[in-house]
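In this view, the complex is presented without one of its protein chains, the others remaining in place.
Right, chain A next:
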Amino acid sequence: MIKRNQPVLLERVNKMEHATDVAEYERYQGFEGLKKAIEMDKETILDELDIAHLRGRGGAAFPLGKKWRHLYGSKGDTKYIVCNADEGEPGTFKDKALLAHDPLSVIEGMVIAGYLFSAKAGYIYMRGEYRRIQKVFQEALDHAEAAGFLGDNILGIEGFDYKITIISGAGAYVCGENSALLNSIEGKTGRPRVKPPHLADVGLYLKPTLVNNVESFAGIPVILREGGQAYRDLGTEDGGGTKLICLSGHVKNRGLYEVNLGTPLHEIIYSDEYGGGSSTGNPLKFIHFGGQSGPIGAVKNLDDCIYSYEGLWEKNLSIGSGAIVVMDDQVSIVDYLVQVAVFFAHESCGKCTPCRLGTTRILELLTKFNKKQAESGDLERLEHMLTHVTNLSACGLGQSVANPMRSGLDYFPEEFEAGLKEAAVPVKGGLW
């Protein structure tokens, strides 16, 4: 039985002595989800996932049940399962904990997917910065295979053959984008593909492919073990389950936590159980949610905010990867956004012009505001550029660059206005 306010994904992370030990994993209900799955009708597995209402934990929050159903319905004998472990979103370090301290749960989730889709090959694409964890994960794979949970005839089922290969990234944020990640697995540069077609139809090596985040895969065994409804009850109407959150910035207790979706944000930031309030003694000013591409909220507007998908949507915010970066009132929003823009200008893959040039122009404009050298019309130029980059970029990287910038402009316009040069001369002609 799982109840609200008990660790679900982090239970073993905090308890297991040997993270790769199959017997110890099984003592904490490991592989029970898989064992249940193989006794279920495949349609019933999909039904349970729908009931659970797990939204993808990588950041996009797309209902996982729908994604799995799409792949289930796609045509083709060869289907691939891919785990996106390219966690490179600044402010995010949750997948690292699962990969290093509970790798078998991720493997179990991937094996369930392998069973459901009759896939022979699974891949886990892990960021290059996690080289040590790759070794731990390989050990977990070896142990799982030795115990009969990977390899040929898994659990004695004839033809249930499935292997997982670790592919390393080598430092490219854009590889967190699913189609770029597949290109990288194929041994190419990790630049995103044009979509559609959907990866569930044309994915790795042009075959139907499932790509899910580490935390999503780790949730699958829980859903099948406990039932979709029990999982859903941990969360709220618009999203079931618990969420791993990463607290960083100016809070006393930085770190990784697991919360039920529906926990008040105030509690997460201020209670001693979680953030513990400001670490600097200064009042807190803004919170950056979900990573660099996520929106920013002003603390003064968030007193009544509930940390759930719908709770954050109501405030024009989003959960994203689960990053919660908190800043105090000594941080200038413009200065902060310059650093965010530096990140995007550096990480744009360069394939499409709106993102390649747009991220650079955004960085230049924000720097002008930060140096108090902005001219009349620059604010409009910035807003135009944000719109262009959002609407014209080919992939999620460019499309989401404007999220933090826009919320910064909305909540702290006076800081941008203060960046205008005194006696600025109006520009003549068009904006471009």
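As a working rule, contacts are C-beta pairs under 8 Å (C-beta built on N, C-alpha and C of every residue); 3 or more make two chains touch, one makes a residue touch a chain; residues count from 1.
The rule is simple: contacts and distances are computed from a predicted model.
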Review point. If you look up the hidden chain in UniProt, what protein name do you find among "NADH-quinone oxidoreductase subunit E", "Probable chemoreceptor glutamine deamidase CheD", "(Fe-S)-binding protein" or "ATPase"?
Key: "NADH-quinone oxidoreductase subunit E"
Check your understanding: Which residue among A:36, A:55 or A:250 touches the omitted chain?
Key -> A:250
Revision key, fill the gap. Given A:16, A:112 or A:331, the residue that touches the chain left out of view is A:331
Point to revise | Identified contact with the non-displayed chain, of A:38, A:60, A:147 or A:166 | key: A:166
Check your understanding: Of A:20, A:184 or A:242, which one is in contact with the hidden chain?
Key -> A:184
Revision key, fill the gap. Touching the hidden chain, out of A:38, A:60, A:147 or A:342, is A:342
Check your understanding: Residue-wise, where is chain A in contact with the chain that is not depicted?
Key -> 87-93, 96, 123, 127-132, 134, 165-173, 184-190, 246-250, 254-256, 288, 292, 323, 325, 327, 331, 336, 339-340, 342-343, 346-347, 349
